[in-house]
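Quick one: this structure, given as structure tokens, is what I'll be asking you about.
Heads up, this is only part of the complex; the chains shown haven't been moved.
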Amino acid sequence: MGIDLKALAASVAGRLDGPGDVMVTGVASVQDAQPGDVTFIAHKRYLSDLARTRASAVILGENVKTSLPAIRVVNPYLAFLKAIEAFARPVAEVFPEGIHPTACIDPSARIEEGVRVGPHVCIDRDCHVGAHTILGAGTVLMRDVRVGSRCLVYPQVTVREDCYIGDRVILHAGVVIGSDGFGFAKGEGIYHKIPQIGHVIIEDDVEIGANSCVDRATTGRTVISAGTKLDNLVQIAHNVSVGRHCVISAQAGVSGSTTVGDDVAIAGQVGVVGHIDIGDRVQIAGKSGVHNSIPAGRQVSGIPARDHRDWRRVIVHIGRLERYAAEIADLKQRLEELEKASRASAAADS
Amino acid sequence: MGIDLKALAASVAGRLDGPGDVMVTGVASVQDAQPGDVTFIAHKRYLSDLARTRASAVILGENVKTSLPAIRVVNPYLAFLKAIEAFARPVAEVFPEGIHPTACIDPSARIEEGVRVGPHVCIDRDCHVGAHTILGAGTVLMRDVRVGSRCLVYPQVTVREDCYIGDRVILHAGVVIGSDGFGFAKGEGIYHKIPQIGHVIIEDDVEIGANSCVDRATTGRTVISAGTKLDNLVQIAHNVSVGRHCVISAQAGVSGSTTVGDDVAIAGQVGVVGHIDIGDRVQIAGKSGVHNSIPAGRQVSGIPARDHRDWRRVIVHIGRLERYAAEIADLKQRLEELEKASRASAAADS
């Protein structure tokens, strides 16, 4: 299960600096590495760790000294990522080929070549599953779902009727796509359900984390655009449109009908209200509460969210409130004394 | 799959203003509408969109001008909701009739007439499923669960033993009802589990969003009362009682033993601590942290939550903190000069 250093150097396009026949069997950070691991140094901050590491080899820049067998590269971090790929377990080892006999696939469903279907999967009428897509155990595709090619759908995912998943999409375990939007009309003290007859479009190369939810539109579509990545336990409400190449971290939520631009980064536990526009390249810091539209390129923080630098200043001032209160009290007292003196002086003058 | 305008006008109780044989095949907002869609105008703000819409027909008030075929009504928004219903896919199309042969139903379970059971559903001993209820693929009812009639339970739901679901309840995919409350007694540095022997009661007409959790009571019951709607990823802890006709938005959480009144609205990502009372008709703004009981009818915001108008004023003042700090510094300096002058004048007088 190992790779020799010569082969690893070739696979990360680096220069071998040491014996090529050293076998490495894993990758690890410089602190966690065990004998057999290859590690990396991308920042001089970790040079002291290099002296103590138990790793068998190291990926690093040209001008860093080490007594370990080394692979020299221009960008050690990127080379390390390539090394991780070299050790990643092929998906074919984890998901067996073919269609498990316990899967329920409606005869009307179209399953392209090379699809892998796990135990107890359910593929309902008129679904279409693209070539080489993998459906993990227990996953449910309801009626008229279209999943593209080379997707990886982990166990226990539910995709509701009429939803569309692009190519090379990864859906982690427990994801729910196309659940009803949260829409009710109040009449006579009772909430009447507004039927949610829209659907969801997950474009190519999207990844959605475990137990996250993307609601179907009331009418029309909820969209997660190409290349966007969602972490675990994220909530995307009905009629939201998320642009391309965004990252939305764990436990964040975007409310109904809001538009998120391209290249937006939304950190963990952020909440965004409905019916607003988040511009391209906006960055929203963790735990922020966004109540208003944000122009492109802005960085915001806080509840309610404001410009990030403003927020940092506000935080500093909040930390000084006790001092400000004391200063106000002190000023007040001194002013009263001055006023007394002024009145006394005025009385003396008159 | 279309409806002609004459039929649609009848189904929304409106007056046809144009040709009755125009076929419409869908509903959409005025901005998103495509040819074939019917749209609506409920607010004059959207009148300019009406001129540009691609919709084939429009639902609107009597005195709004349009060149489109129109259905005239008193309340266009409510009529549009009815139109949505006219286009909603009947549930019978999505969930096939009957009991799927892969479902595991214990012989002791009682299944009433018209129940639809999807693939790989599991109904354990002594369960009771009411007439015309639908159980989606992979859903699990553990021992002694009672589900009422005309419920709609989406795939991959778990209802733990001894829990009770009323009539016409909707549980979305991934919902967990009756998981153990989070109860431990610390002794000698170790957390000892307090058995959670209570149960959960979900009353009639409740809807619970995808991947939300309602914990069973330690003893007694956790209750979600009739007509209340929960969004996705909501957490309801053990022994909580939520009143009737409440709405709780996504990613909000209510901690143990707290009582929520009737007609309460809890917005997204709100946290409510345990052992407090939230009065009837209380409204809690998004992301608030509620630490104390709230009397009926109040609107609160913030962390810790306070009266909503107070909170808005506080937010304004927080935004001015930098200015206040500068003013304090300025006052201090000017006061020092006055003090100096006063001391000089006193010295001169003496």
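By letter and in written order, the chains are A and B; residue numbering begins at 1 in each of them.
The rule is simple: a contact is a pair of C-beta atoms (placed from the backbone, for glycine too) under 8 Å apart; a residue touches a chain by one contact, two chains touch by 3 or more.
Please read all numbers here as calculations on a predicted model, not as lab measurements.
Each chain in view is the same protein; 2 are placed here, and the whole complex, as held in this structure file, contains 3 copies.
Assume only the chains that are shown with their structure count from here on.
Rounded to whole angstrom units, the spacing between the C-alpha centres of chain A and chain B is 24.
Across the interface of their complex, chain A is touched by residues 26-29, 32, 77-78, 81, 84-85, 87-89, 93-94, 100, 102, 118-120, 136-138, 154-156, 170, 172-174, 207, 209-211, 227, 229, 231-233, 245, 247, 249-251, 263, 268-269, 286-287, 302-303, 315, 318-319, 321-322, 324-325, 328, 331-332, 335, 338-339, 342, 345-346, 349 of chain B.
By the touch rule above, chain A contacts chain B in their complex via residues 102, 104, 120, 122, 138, 140, 142-143, 156, 158, 160-162, 174, 176, 179-180, 182, 184-185, 187, 189-195, 197, 211, 213, 215, 218-220, 233, 235, 237, 251, 253, 255, 269, 271, 273, 289, 303-304, 306, 313-314, 317-318, 320-321, 324, 327-328, 331, 334-335, 338, 341-342, 345.
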